[in-house]
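Below is one structure, written out as structure tokens, with a few remarks after it.
The complex appears here without one of its protein chains, the remainder shown in place.
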Amino acid sequence: MVFMAGLDYFVCGSGHWPDVYDNNNNHNLLVCEAKTERSWLCFLVPGVRGGILSILEISNLSLSFGGVKALQDVSFRVPENTITTVIGPNGAGKTSLFNCISGFYKPQQGTIRYQGEVLAGVKPPARAAMGLARTFQNIALFRGMTVLDNIKLGAHVHMKSGLLSSLAYFGAARREEMAVRREVERHIIDFLEIDHIRRQPVASLSYGLQKRVELARALAMRPKVLMLDEPVAGMNREEKEDMARFILDIREEWDVTVLMVEHDMGMVMDISDHIAVLNFGQVITEGLPADVQNNPEVIKAYLGNSDMDSLRKKLNPQREVA
Amino acid sequence: MRIGDAKQTYEADEAIWTSPTQKFWFALFLLALLVFPLMANAYLLYLGCLVGIAVISTTGLNILTGFTGLISLGQAGFMGVGGYTVAWFSLNTGLPFPVTLLLAGLLAAAVGILVGLPSLRVKGLYLAIATLAASVFLHFIFAEWESVTGGMGGLSLEPAHLFGVTFQSDFRMYFIIVPLAVLMVFAARNVFRTRIGRAFIAIRDRDISAEILGIDLLRYKLMSFALSSFYAGVAGGLFAYFYRVVTPESFPLSMSIFYLAAVIVGGMGNLLGGILGAAFMTLIPEILKLLTAALTPFYPNAPVFMSPMLEIIFGALIVGFLIFEPHGLAEIWHRIRRFFSLWPFRN
Partner (left out) sequence: MDWLFFGEISLAGLAMGGLYALIALGFVIIYKATRVINFAIGEIMMFAAYLFLAFAGGLEMSPWVALPLAVLGGSILGGVIEKVMIRPMLGESPISVVMVTIGVASILVGLVELIWGADPQLLPRFLPREPVFIGEMYLAPKIAYGFLIGAALLILYLLYFRFSRGGVALRATASDQAAAYSMGINVRRVFNLAWVFGSLAASLAGVLVAATGGLSPQFGAIGLSVLVVVIVGGLDSILGALIAGVFIGWLETVAGAYLGGEYRMPATFAVLAVILVIRPYGLFGTHEIERV
């Protein structure tokens, strides 16, 4: 075990020793007190990808709607530059968690730290400007705009032109629009292979393409953390593979941390570096895909108590293929 | 880059007119607007001015209701603010018309922001009702603040003037109104080429998602209110110069509904639609008047039916377009264009 992030060692952002899942005790065995708030350290685990910092740290988050407890005392960490996935059965609170991070829901308890800064009281648009970008479970494209305009809208927070220069569309406003257009064309539209649809109204697109445009819009927000709520739901296999590839590429090339909610276990196990499992609003475990896959509690949460085998199959799709 | 109509630059691709044909037709249209007053008789000139004013106001309301999705029943009130501002300043200061019109727009915009403030907490129809409340208060102020507004009698004003030229005739007013209308429609078009216009549409389509994607809802809703009521204020100011009298009854609630109808009939969220709707709705009463005049020799009672018929036609147009042609005249226009661009090969 080492205390410095070496080339071959990656840090696991979790406060748990991956082998010793213990929900009642936080074995913070080797946590160093760091000088800045931002750089708390956790122990290093060989083979787990991720920077030394958690870009997002959720502690003791609770959220309820009347009697419904959507989130209860949820804590977990998203290590920088990983693909971290939140899984859990329907209604577990995954989307609610995203909404808390986005600032749309206000949790009754707990804190969310982003790059060391507590987000409480920060309005959603400001969070977007800080680099928290996302897509939505039920596609939330703006139907009155073309694909291109939808994507350009993502760049909104990084633009400055005011009303007067917009009315004149002259000078700064025009240059800024052109710069955004160039950026969007070169880095996003080409990358996601959506050149052919840029002029189309979004309503005319297939479901898979709409999801891709949503991703494009989130990328235009220049994210540091890219939150994807079920990015491959409802897609066919080919589309799923494309999307998985895009997500991996984004993590590599854009220097982005991906936080994802997804039900497709094949994809989750394939591309995630780190997984947190939610059930009835509580984190029941987190860790490496391989560990989560075989955790009996996870299996129970997904399957109820019955039909362990098919559940195991669902969680371990590779084996099925083999 | 695409092949075919590929543009060499993004600049060219984002231009308003993307083909020479479009530029040609637009130049022709401007020329027609210029030649029109030289050929038109007094009545047609009068209509031209009315349409111009209506185009400005409808474009303003379209920005708010059609593009931002905030329904407003206060348009007449905002126009009233503009009208009274022009009247007061021209009576009390003798400022030239560009200044008074600017002040009219700015004051109306300020009132618009005030009226939009409840959008911090309420939306949709509740907001519409807030704008209704605003129009009730404004009407009350117009009628009761006698020292400034002249009470029920209203204010009469001198013709617009600039550099010693006075604009007392419809012919001269035409050259203020129509260029201003063209300018303001273009300015609106520009807004929708930038992030601000996109923010408006995003708020209309999905406000919550828009907020999460970084759009400050209150800020942009208020901006839309301000912009829209600025247009209304200028239109109201022109109205004052055109009729040279403003009274509380110049800006009744039915006028707000008239402009909403113009936006709907033209096509919500479509600037061309706003223009078509404004022209169409302004001309309908006139056509009806002509019809009535033609019928009077045979049915002496015809004039009595004119005003109720107008109400019925307005109502039926609103209902009919909403049910059968929700995208309004703009959609019909596009269909016609498509027909002719393919003609005679397909229909």
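Some observations on this one:
Per-chain numbering from 1; labels A and B assigned in written order.
By definition in this document, a contact is a pair of C-beta atoms (placed from the backbone, for glycine too) under 8 Å apart; a residue touches a chain by one contact, two chains touch by 3 or more.
Because the structure is a prediction, the values reported are computed rather than measured.
Taking the complete complex into account, B:Leu132 is the one of B:Leu132, B:Ile284 or B:Ala302 that touches the chain left out. When the whole complex is considered, the residue among A:Phe76, A:Tyr114, A:Phe136 or A:Tyr169 that touches the unshown chain is A:Phe136.
Listed for subunit B, the residues touching the missing chain in the whole complex are 65, 69, 71, 118, 121-122, 124-126, 128-130, 132-133, 136-137, 140, 143-144, 208-209, 212, 257, 260-261, 264, 304-305, 307-319, 322-323, 326.
Rule of thumb we're sticking to: only the chains that are shown with their structure count from here on.
Rounded to a whole number, the gap between the C-alpha centres of subunit A and subunit B is 45 angstrom.
Against subunit B, the residues of subunit A that register as touching in their complex are 102-104, 123-125, 128-129, 133-134, 136, 140, 142-145, 149, 152-157, 159, 161-163, 166-169, 173, 176-178, 180-182, 185, 195, 217, 221. Contact residues of subunit B toward subunit A in the complex are 2, 10-11, 14, 187-188, 190-191, 193-199, 201-202, 204-206, 208-216, 223, 226-227, 269.
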